[in-house]
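Please see the structure below; I have some questions.
Here the complex is missing one protein chain, while the rest keep their positions.
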Amino acid sequence: MFTTILSKRWRPRIAARTPPGTAPGTLAADPEAPPPVIRVMAYDADEVLEETLETPRAIADYMDKWPVVWVNVDGVGDAETIRTVGELFGLHPLALEDVANSRQRPKFEEYDKHAFIVVRMPGLAEHTLSTEQVSMFLGANFVVTFQEWQGDCFDPVRKRIRESTRGRFVRADYLVYALLDAVVDSYFPALEGLSERLDDLEEEIAAAPTVEVVGRIFATKHELHALRRAIWPTRDLLNALIRDPVALVSDSTKTYLRDCYDHAVRIVDLVETYRDLNSGLMEFYQSSVGHRMNEIMKVLTIMATIFIPLTFIAGIYGMNFSAERSPWNMPELNWYWGYPFALLLMALVTVGMVAFFRRKGWLG
Amino acid sequence: MFTTILSKRWRPRIAARTPPGTAPGTLAADPEAPPPVIRVMAYDADEVLEETLETPRAIADYMDKWPVVWVNVDGVGDAETIRTVGELFGLHPLALEDVANSRQRPKFEEYDKHAFIVVRMPGLAEHTLSTEQVSMFLGANFVVTFQEWQGDCFDPVRKRIRESTRGRFVRADYLVYALLDAVVDSYFPALEGLSERLDDLEEEIAAAPTVEVVGRIFATKHELHALRRAIWPTRDLLNALIRDPVALVSDSTKTYLRDCYDHAVRIVDLVETYRDLNSGLMEFYQSSVGHRMNEIMKVLTIMATIFIPLTFIAGIYGMNFSAERSPWNMPELNWYWGYPFALLLMALVTVGMVAFFRRKGWLG
Amino acid sequence: MFTTILSKRWRPRIAARTPPGTAPGTLAADPEAPPPVIRVMAYDADEVLEETLETPRAIADYMDKWPVVWVNVDGVGDAETIRTVGELFGLHPLALEDVANSRQRPKFEEYDKHAFIVVRMPGLAEHTLSTEQVSMFLGANFVVTFQEWQGDCFDPVRKRIRESTRGRFVRADYLVYALLDAVVDSYFPALEGLSERLDDLEEEIAAAPTVEVVGRIFATKHELHALRRAIWPTRDLLNALIRDPVALVSDSTKTYLRDCYDHAVRIVDLVETYRDLNSGLMEFYQSSVGHRMNEIMKVLTIMATIFIPLTFIAGIYGMNFSAERSPWNMPELNWYWGYPFALLLMALVTVGMVAFFRRKGWLG
Amino acid sequence: MFTTILSKRWRPRIAARTPPGTAPGTLAADPEAPPPVIRVMAYDADEVLEETLETPRAIADYMDKWPVVWVNVDGVGDAETIRTVGELFGLHPLALEDVANSRQRPKFEEYDKHAFIVVRMPGLAEHTLSTEQVSMFLGANFVVTFQEWQGDCFDPVRKRIRESTRGRFVRADYLVYALLDAVVDSYFPALEGLSERLDDLEEEIAAAPTVEVVGRIFATKHELHALRRAIWPTRDLLNALIRDPVALVSDSTKTYLRDCYDHAVRIVDLVETYRDLNSGLMEFYQSSVGHRMNEIMKVLTIMATIFIPLTFIAGIYGMNFSAERSPWNMPELNWYWGYPFALLLMALVTVGMVAFFRRKGWLG
Partner (left out) sequence: MFTTILSKRWRPRIAARTPPGTAPGTLAADPEAPPPVIRVMAYDADEVLEETLETPRAIADYMDKWPVVWVNVDGVGDAETIRTVGELFGLHPLALEDVANSRQRPKFEEYDKHAFIVVRMPGLAEHTLSTEQVSMFLGANFVVTFQEWQGDCFDPVRKRIRESTRGRFVRADYLVYALLDAVVDSYFPALEGLSERLDDLEEEIAAAPTVEVVGRIFATKHELHALRRAIWPTRDLLNALIRDPVALVSDSTKTYLRDCYDHAVRIVDLVETYRDLNSGLMEFYQSSVGHRMNEIMKVLTIMATIFIPLTFIAGIYGMNFSAERSPWNMPELNWYWGYPFALLLMALVTVGMVAFFRRKGWLG
């Protein structure tokens, strides 16, 4: 039950790295990864050509023949594929190393002939929100994207390319904007899911504050933390793209990136708000637990405080002092109204206690 | 009862958005929204003309004929209206998308021919403080404002235009200042309402610290958080308007904006102070609960500690050792003053205990 | 009792404002305020002339005839007076609005012909530290100051002017420095008062941690918060005066302002330290309450744990099993040493319990 | 048991310093330190020469004869060795003082003829993560490194030099990059160890929240704090190396340093995340302890609340009122069904209580 709190999925993974001291640019292959799937979209203002390739070498057929060639690789476990794609487009070895090692923070780097952008796409895996690394290379007439797994949020972009009624898509930098925008906007449904979970948690605490709910609050905290670590640097890289002079990004595209940046800022805001709500839930849990504890103590105190004096009175008249020896020894035992007198005494004590508790406000 | 804590209205709404990957500039229509109401105010130094229009196309009759045309649209649910207004004045599609999607942060953006400002106006909805988005476009001779709902804080501005004894109103940038000032100043009554609520909460905690009050403290926390998210960027955009060179804003208007900025800074101050007071209430609640717990435990301890020894004494003399077999077996039972002796013993124990508690300071 | 925590005086007042949307520069008159008192000090290197004026118009007699004219107005409730003074010296309407509305943050603003400075002077009102707004206008040959109430910390400055053995007073900017220095230095005695209160609070908590003390800790917290909100921007405006080129402030005066700035920095330091000490008092309160709770529980546990077994033993020998029917039925009752045996048993249990508690370290 | 919390190894060591007021550049010798081990690697594009030297003087044989000479000294306890190496390469006395005093923060300093870099290498000592100081000097054609103890993370670098298929190693600045990269990457396995410990701690808390676990949470907190103090300035010095113009570092090496900087940023991220997880463990511990306390109190309350009334009923019928004197004195004692009636009464009370607890949700 408790093992959900720090379960392995919350800890940022470190494992799949090259060992310390390895030469830079070394590509680590992951033998268990599924084989990569390579898809090409090449288009100009008139025509769109889509293909799934068997081998990375086949990319060469499309290069430099279209205004924009978009190569998308799903799966980064095969070092050979990454190396081949890198060679074809002249990508920097250090950037390729980052593609293969999918634990990067979002970042933007400009190389001689191309720009390199890493972002992270949120997604559910086993009821847990995690992020998938998306690496993008922007060249003069190409865009190369690498994703960790199959399945992405780029289908609406593909649809818009196919239906491309607008001329602005026929620029590599606008395509990169459209992809970045799709990634940033995919945080919204992820946050909506978290928002519903916060609702559920609140209802559960109100119903019964169990320890299990603490585990889930912590789990949500760590998911929000992961989103935060993914979206903050994304916001910064978008800001850098807008503000700094970047050779491959035109001013008209920057206007669109500014819109994308605004969305990133709003996501940062939402993440911070949800973190706040989540830690509010923890406080709420503690208040509820404290409230229950008080209820328990109050019941104990009321019961004990009422019955302890009554039991004492019963104890008194259970004593065996010999009434025969002395008229002072427990004469009540021989009174005609002795027993009713004792019961009345007990009733009076009870009434007094209840009055005391009512005055203290402990009843109801 | 508890469901007020994180009820839906505290969570910044995400829903009414276009899906991820949609083309930028897409206007999302909300079919449930009431039809928009379009009002025009056109004036020069001598004359003021006011009209409520049936169709956005009618705006064209006023354009470029007056030094200042102010078009105000209440309701942003109809994409067609927004698009038409945008076309007439040449507004940027990305800005229009932000108008339709009413979850924007306050911001200021300069486009080629106009400036775009988003602010948020506080207002009560179902006893809850929320904020309404107000989008403003400032052109050379026009001001266009979009509001989410009917009802605003601009009536004093309209009145001043009608009575316009001062020439400075006959500039679009001064009108925008007047509107911004009205929005910023409308935070003051909202904060006053919160201030009264803090008073009420404090009195309730002092009277009886119930769990329900925790819910209301959290609710207030989230309202203050929402105000904060609305006023901080407003302050920043006012600062940008004053500090940066903005083509459409004259230096004389900047002097007035500086005054408006001062008000925004004071609101930020007030919001931070109220957040502080509110979290102080939570601490106060916890102190009160702890105090009550101590009271309960003290009563239990005093009662138990006094009566447990008494009951024990009664128990002793309720034992059935046979006094006939031995002079050592409970001779007290046959003493002449046996029972009075036992009662006296009990009285002594009670007095001793009370003295002990008094010395500990637990009584009174 | 509890109502001291958030009582109205801690909440920054919002009320006395012009309603939202009012034209800028509108002077709000407060009909309940006492009539303003106007005092003029006009002097050159040789002579000092002091006068209390009946009407603001009389100021005109002194203007431009002396190197320095200092007009001090106590009371800002009469809009007419403020307007007249403003007209005479050509003060900006927005600055005058800030004078009338005495809820300003300390700030420094430079206008065409004069500079405008707002600071806040600490003072006790009904055992509560609050701050009074002091607005200063610095012109080429005049200084105008507005204070909310009668009574100020400027008497030593007046005395130094009268005795003015030093030539440097014969400059308006040096006079403003002297007034600012007096205001800043008046925080020291205010802080000393708070320091003594912290001492008192600590002694009270050590003696008996009552809930009432929590209220006073919160009250002190809010007073410190108010001082903080007053001194931080004061420090910043002094820094701006020193660092920025200000036409009306000479370099030699800046050397003195640097000294004044140092004092402001020290006050900021002190305020932060006292905030720290005050929140330490809250922690100390909680430790004391927790300690008392432990004491109570310990007494209850010791008493209950000792007497519960004893009462049980007494209960055993109070059972009525018929010893006549069987030699196994409570033979102890008929032993010669039965009663002493039972008492010994109880004594042994008591000794054992006491030894157990002593080993646990619960006794003493 | 508790002594692990602040045990000496958590406190940053201060002791092995020169006394206050000592002349700068004084080298403090540590007589207990093991004798230093000096290893030289000298190489050009074709050949690699490795040697372990008996005396620091022997270094002179290699100097200025190879494009790169790397002198590595393990052990900084012998002042004479440090001084000799310093004289041979013309190292600055203040830098040499920092080498001898192994409590430095990571830093980068540029001197006339060489650059000086201090970093800290994480390592386990007695089950505790600590950091070892590595001091590096970068000259035009030499690299000198000093380590506190034997054993380092440089073996992969040595291997790469020996196998050096790539020409870029034949530059001193690239060698320094490779060493820095090895040090930075050695934080990853250290963090992985901590990550496993966090898992273990969580399982232990879930099983039984003992006080001992608090000690280990604090220990982990301090280890993370130590890593943080080591990696933050490392990140900053890498940033300075990339951003500032440094005479001895070429632009091509800076591209590699940028990669190394990215790793440092990720380590900073990880350290912050683990700090967060660790303080989450403390909260989890407290929740668990509170939960256990509630369980204990609940059992006490249920037992006491059920049995106290039962014992009272038994006490009633243990009273000795004389039934012979009056028909009102305890007639139940002589009823035919008296005893079954009493038992039934007790059973009813029990059932009532259990129903009450079930309704409160205290059972199960």
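Just a few scattered comments:
Order of writing sets the chain letters: A, B, C and D. Residues in each chain are counted from 1.
Just so we're on the same page, a residue touches a chain if its C-beta (ideal position, glycine included) is under 8 Å from a C-beta of that chain, and two chains touch if they have at least 3 such contacts.
Values in this document were obtained by computation on a predicted structure and should not be read as measured data.
Among C:111, C:149, C:337 or C:362, only C:362 touches the chain that is left out of the view.
Only one residue from C:124, C:297 or C:348 touches the chain missing from this view: C:297. Touch with the chain that is not drawn comes from one residue among D:27, D:59, D:129 or D:214, which is D:214. Between the chain not shown and the residues D:247, D:300, D:347 or D:363, the one that touches is D:300.
The chain not displayed touches chain C at residues 153-157, 160, 166, 178, 181-182, 185-186, 188-189, 191-192, 195, 198-199, 202-203, 205-206, 255-256, 258-259, 262, 265-266, 269-270, 273-274, 276-277, 280-281, 283-284, 287-288, 290-291, 293-294, 297-298, 300-301, 304-305, 308-309, 311-312, 315-316, 318-322, 325-326, 328-330, 360-362. What chain D contributes to its contact with the hidden chain is residues 1-3, 5-6, 8, 10-12, 14-15, 17, 19-24, 92, 94, 97-98, 103-105, 107, 109, 208, 211, 214, 218, 221-222, 225, 229, 282, 286, 289, 292-293, 295-297, 299-300, 303-304, 307-308, 310-311, 314-315, 317-320, 330, 332-340, 342.
Please note the rule applied: only the chains that are shown with their structure count from here on.
Chain grouping by touching, computed with chain B excluded: A, D | C. The pairing of chain B with chain C is characterised as different-residue: of all residue numbers used at this interface, under half are used by both copies. Overlaying the C-alpha trace of chain A on that of chain D calls for a turn of 70°, given as a multiple of 5. Centre-to-centre separation of chain B and chain C, using mean CA positions: 26 Å.
Here the spacing of chain C and chain D, counted between their Cα centres, is 41 Å.
Within chain C, residues 318 each touch two or more of the remaining chains.
Contact between chains, as defined at the top, is found for A-B, A-D, B-C.
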